[in-house]
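Missing here: one protein chain of the complex. Every other protein chain is in place.
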Amino acid sequence: MSIEIDETMQIFIEESAEHLADIENDFLAIEEGGADVDEDLINKVYRAAHSIKGGAGFMGLTNIQNLTHEMENILGKIRNHEMVPNGEIINHLLKAADTLREMISDVTTSNDVDVSALTADLAAISQGTFEAPQDADSQPQDGASSGTLSEAGGQSGEPDDGPGDALSEFPEAREGIEAALADGKNVYLIKLDLIEDVQRRGKSLMDYIADITATGGVLARAMDLERVDPLSEEFEPANLPVQLVFATVFRPEDIDDLFEIGLQNIFQFDEKLALHPLAETSTTGVPATPAETPPAAAEGPGAPDTPEKPPVDLAGKGVADTSETPPAAAVRAENANVHATHDRAGQAEQGPRKAAASKKPAGQVSSAVEASLRVHVSLLDSLMDLAGELVLGRNQLLQAMTSRDSRLVEAASQRIDLITSELQEAIMLTRMQAIGNVFGKFPRVVRDLSRKLGKQVELVLEGKEVELDKTIIESINDPLTHLVRNAVDHGIEDPEQRLKAGKNAVGRIVLKAYHEAGQVNIVISDDGKGLDGDRLVETAVSKGLISEEQAGAMSEKEKVNLIFLPGFSTAREVTDVSGRGVGMDVVKTNLDKLGGQTEIESTPGEGTTIRIKLPLTLAIIPSQIVQAGGERYAIPQVSLVELLRIPADQVKNRIETVGDAEVVRLRGDLLPLVRLTDVIGVERTFTDPEGRVRKPDQRENLADRRSRHTPLHASAKDDDRSADEIEAHPHRRVNPLDRRQRAASALNIAVVSCGAMKYGLVVDRLFDSEEIVVKPLGRHLKNSKGYAGATIMGDGRVALILDVSHLAHMARLNSVENSERAMDIAESAEKAAQLKADRQSMLIFKCAEDEHFAVPINLVERIEKVEGAHIEQVGGKRVMQYRGGSLPLFCIDEVAQVKPLADHDSHLVIVFSLAGRELGLLATGPVDAVEMAIEVDGETLRQPGIMGSAIIGGHTTLMVDVYELVQTLNPDWFAESEAMREPEGTDTAILYAEDSAFFRSQVKRFIEEEGYRVIEAKDGVVAWELLQEHAAEVALVATDIEMPNMDGFALTEKIKGDERFAHLPVIALTTLASDADQARGKAVGIDDYQIKLDREKLITSIRAMLQNA
Amino acid sequence: MEYGRQEAQKGGSVELATFYVADALCGMDILNVQEINKQTDITTVPQAPGYVKGIMNLRGQIVTIIDLGRKLGLAQTGFADKTRNIIVNSRGEYIGLLVSEISDVIEAQWEAVDAPPANIGQIQGEFFKGVFKTDDHLIGILDLERVLAEDA
Partner (left out) sequence: MATSKKKKTCKTLKAGAHIGGADAEKLKKKLIRATAGRPDELRLDCSAATDIDAIGVGLLAAAGRQLSEGGGRLRMKNVSETIYAVVDTVGLGRYVVLEKAG
């Protein structure tokens, strides 16, 4: 009797599917309950089985009927406490449920399925006569039932023949085989099908045969036309089986690389000329689905929990056949199979129905089309409402357009804009599904796998209700499954090991999902043995994935992340979840493709945690539009950290080059820069501000200016000329209109992040942020790395969506390299920073022969020489006759604890002018004038008269504070000027910006000693902030020029440009005042230039400025 | 093998949309042709395979435009007055083929279609299903799937 699928059958199938939906988890719960039987739960499952049995009987589905009958028996016994549901029993029940599902999904052939063994086992169990076979996992019925099932689907092609008696087929080959074996060759019996294995796979028969004959010798061959139709009009050979006896040096593990027909079709002759199959699993030669893997795992995640196929079959196509799914899906859609649920929160429970999952050939990637959805009624109502609103809005617009009243048009379009957004949101919500669908099958996975491996693992699921777009749900299935299996397989240790380590024998895996910051976070953590960063490094180095040096520079976190490197997992470790190779790198790639970010943390001995962040939806994403090379690109907001614009004049300062890498300093961190045009390989263009024309960009470096030197190599003499200077000297060979100096040559940088790494993407222009619809690229572009899709802009043109992590790879910025590079950069930056530090001109001299001193040259009037004999003692002080007067002389050793002046006949006199009078400092030669950036240590050797110390020319050199010296020796010297001091307790504050701590403390002291209050800032940015805070008190600003983050010029510009502060006098403090600097300073509004350590002049200037204010 | 049967069922002839790829006159079953347009506003895709001219917006779908000349091993097809895109549907995806010039629709009898030679006008024979001779021309009937195969 052929089984028809009519309406009654349809209903039966649907209802049965519903019953079976939860049955797996129910069985697991029952198992957990053990002897403590939950009657309600048992009843639930019992009723489910009972209904299915009833319907099946009515429909003539005897197999289903018998199977459910046996299940009922067992459940009944459990309910009556006559039987305790142990692992063994539950195993069988689960197996039965799986088989039931498969039969329900393919009712028409259900009666052909051989469930005799399974039914017998179940019967034996319920009668208490069941005896478990030796190997608990190779249940014979597995092979039988799944073997026949796969045959029913016509999947494996080759009938499950054994090798048969090959020698009777090829008697003439005996000698040849013996000879080949004696020769050390491997001899195989190959069963191949020319049509199936060669023609259908698009291979050239001639090449195929040529390869074979080149690799070994065909000792015998036989073509079998028994199953081939006779020649006729309709003749179209579907099979052409051929057997070969083949001798070759190829070993069993490689032989199928040659033939590619599957190991079940290859047999090997041993020395006794007996044949052995090469396939590892069952002896039937058909790959049986192993008990421990979720039965449909070979093809896709759907089958166990989501019987989708019944509805597909409803379209009248009896046998589930993958290739027919698309039209079936279309038919389904037309049948408007949107199930509304009134009771539960709908989506969570039933979840997506997946089409034709279980019969798909392993190689085919999930074209598992979701043919239908469950949608909450209220959502449908909203959609209806919105549709109505949209109609109204459109009418309004049409009317407004005919009226030509622009206000009406505006109002209408605003309304439509609003409705469109809501509509979009509502539609997206229909696609959202609870992640529980994916989570739902993991308890079984964990249970089966842990049993197989002899481990005890508990799985905790959190956040099952968290919703994701269905396309993402489909795509995370495989990666998550792999990660969970990994955790059980490689993470959790054996119970004994765990106990030894002081842990609970039962391992714990937590799988958690939650929303955060507009993304869905999934966390998988286990309390297993964790990852050993160093061992990972070893493996990576030995595989040549990273170099030793890179390894040395890696942080713990980076070491652990090595596991994601392509090529890291060896073939052996790759556990076959869905019939294709999956390694951690593939997991990461798949997650990356979804726009997700993956991170892994681990503590050896304690466990591992993997965190995944995914966007809520793929379809529409907010993104930043940029332009490069004349085309527009979109950067998904989720990858964008911030936008940075560097004005043309700051480019040189802020961009640094290390080797061939360019970086920008961003709030203290160094950010690698990548030019988008370079990475994707288009011509760099820029928009000429003159003609608004795009031209190829001739600049080599981002920071290219006339000087080809970078800050690393710059010396003071190489100072670049400013724009003003160029204008002033147009006759020089540099082009005065050189656009390098123009504002349009500012740098636009999109700072993006991928995983733990950030970098700056340099683009030509930055546009607005927009919400864009993500559209996939065609198959010819799927290998083009760097793009995550394309979108259609408002003007109808297409813009590509950038994949920032791929771009990072393309620019060779992966984090391992990055840290190596970061180290390089940090080093060179430090050196550069040193060079940028204030340069001083110092006079170096000695007092005692072996003590070195220095004093700022600017303070020095001149240097004289005096004979010891000419030094006179007057009133306890030394003087000398000088230029018609007496020059007071002093020496450092009079104030500071230093060795006494060397005993020479003559000495040098360094003449200073303080408080309007001259005095001389006795010193020992030789003197030297030195100009260098020095780090002054203002603490260690500080004492009266000595401001600090520095290493100059290899010697520890003490910096002399002449002012203090004189003050200590001769307080009256400054008596006059003291009178001019401000009274104490004044409100007046002076804002002082200076990055060098040393100078800051020195100058601050000067100023404070004059009675002013000083508000100190360590750079322009801080100064600006403080200025705003203390706006009322600040009367004057003193600022250094060279400072990070914002230099003196920029600060002054800001101050002068702000009407609140424009009135403030600004004094620039510098160590070297070149003409260029002065000119520039004037341009930005600096009122006065002073030397930092020239205390007198500074104070005078301050006083003058304040008086005039 | 299958197309032979299809063709035979149609009663032995096929309508070919013909067009020039460089100097070679090629044809394809007109049933494969979705539309022909002149759009030249193609967004380039840097780092794409050489034969991909770019992508284009076709009523909301992103269509890959393949330079048919390049794909068949000839020189690049430049944009000129007569250049056109032939939009075909392959495996559920719209793909555009950029050709130098569109020519007439010609009815060809399958019986008169010969096996393709080793090459036609410097294009490898493997891209063709056959050749059809008219009085003035030799039309190479393209094997669409082979042409669109993703290898270079």
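A and B label the chains in the order they appear, each numbered from 1.
Quick note on the criterion: a contact is a pair of C-beta atoms (placed from the backbone, for glycine too) under 8 Å apart; a residue touches a chain by one contact, two chains touch by 3 or more.
These numbers come from a predicted model, not from an experiment.
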May I ask which residue of B:Gly27, B:Gly69, B:Gly96 or B:Pro116 touches the chain that does not appear here? B:Pro116
Contacting the left-out chain: of A:Pro230, A:Gly502 or A:Gly954, that is A:Pro230
Give me the chain B residues in contact with the hidden chain, please. 1, 4-5, 8, 115-116, 129-130
Positions on chain A contacted by the hidden chain, ascending: 194-195, 198-199, 204-206, 209-210, 212-213, 218, 221-223, 225, 228-233, 235, 237, 240, 242-244
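Operating definition for what follows: only the chains that are shown with their structure count from here on.
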Chain centre separation (chain A, chain B; CA means) in Å: 41
Within their complex, state which residues of chain B touch chain A. 1, 5, 41, 43-49, 51-52, 55-57, 60-64, 66, 91-93, 95, 148, 150
Chain A residues touching chain B - in the complex, by the definition given at the top: 236, 326, 629, 631, 680-682, 775-781, 783-787, 789-790, 792, 796-800
